[in-house]
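Before we start, here is the structure in question, set down as structure tokens.
Of the protein chains in this complex, all but one are displayed in their positions.
This part shows subunit A:
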Amino acid sequence: MGLLALKNKKITRRSKEDKVFDIINVFLVAIILILVVYPLYFIVIASFSDPNMIYDGKVWLLPKELTFEGYERIFQDNKIWLGYKNSIVYTVVGTIVNVSFTLMAAYALSRKDLYGRNVIMFLFLMTMFFSGGLIPTYLVVKNLGLLNTMWALILPKAVAVWNVIVAKTFFETSIPNELLEAAKMDGCSDAKFFWKIVLPLSKPIVAVMVLFYAVGHWNSYFDALIYLNNENLYPLQLILRNILIQNEASTMMISDLDSLAAKQRVSELIKYGVIIVASIPLLIVYPFVQKYFVKGVMIGGIKG
């Protein structure tokens, strides 16, 4: 009893300096939180505010002189919606290719009875540390006749080595060998075992793979920049680049305005708006799927 009291006393005495530590820590973390959130929040309020108010530095916490003109013009613009449609197609088809190639390869490599698995794994891993580079890869894509097709965005990125490692680690640790032996006794083939037993047991890793690859496709612009020059094939990110950085695509959207000042005003508004419009799909799903991303990093991390 006395010992316990002593112990308690010790803890309360010590916790005074620890308490100061905690308060400062919570406060610093709150500042970090604001630094991360505020730029995002500002984009949202700026997309609804009169650009003159932004220029004059009057928009800080709430939108000023509410306007929807930016969004109206964005919604009327065909290019953006075409880009949206293209991005959705590339993301869906690309992710299907990515996930099926990756999971099949990862499962095969996770099987200890696969003759030559180390050699093949080594072949895969090598590509992480040395690559032919941009130009030779471009020439391969060109020689295969993939330029100006959607496959130029999908096939050269079909498998990410890192994701193979993540999926392989998952299969190795979570599919018990006894299951395979039992299935083999019943005359189950490898393909059937993978499809009927492994995949249903691996839903988390399938989710991780789908998310990693899908975000990659949705966000990429560079492959489209080098492999496509047909504007009708442009994904959303490339159109965004033209609007946000080249300041060009918006000329179509504001052609009815006369004065330069009005043009500049609305094109600012459009910039804030397209950032929101382009990020909305991710913003909607992000809170629900965040834990899968984290899981993916952790599985990869254990191995690394």
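Just so it is clear, contacts are C-beta pairs under 8 Å (C-beta built on N, C-alpha and C of every residue); 3 or more make two chains touch, one makes a residue touch a chain; residues count from 1.
One rule holds in what follows: contacts and distances are computed from a predicted model.
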The complex's invisible chain, by UniProt name, from "Putative aldouronate transport system permease protein", "Circadian clock protein KaiB", "NADH-quinone oxidoreductase subunit H" or "RNA polymerase sigma-70 region 2 domain-containing protein": "Putative aldouronate transport system permease protein"
Sole residue of A:Val92, A:Ala261 or A:Leu282 that reaches the chain not shown, by the stated touch rule: A:Leu282
Candidates A:Ile135, A:Met185 or A:Leu260 - the one touching the absent chain: A:Ile135
Contact set of subunit A toward the excluded chain (per top definition): 10-11, 14, 17-18, 21-22, 25-26, 28-29, 32-33, 35-37, 39-40, 42-43, 46, 54-57, 100-102, 104-105, 107-109, 111, 113-115, 120, 123-124, 127, 129-140, 144, 155-156, 158-159, 164, 189-191, 194, 215, 218-222, 226, 237-238, 240-241, 243-245, 268, 271-272, 274-275, 278-279, 282, 286-287, 290, 293-294, 297-298, 301, 304
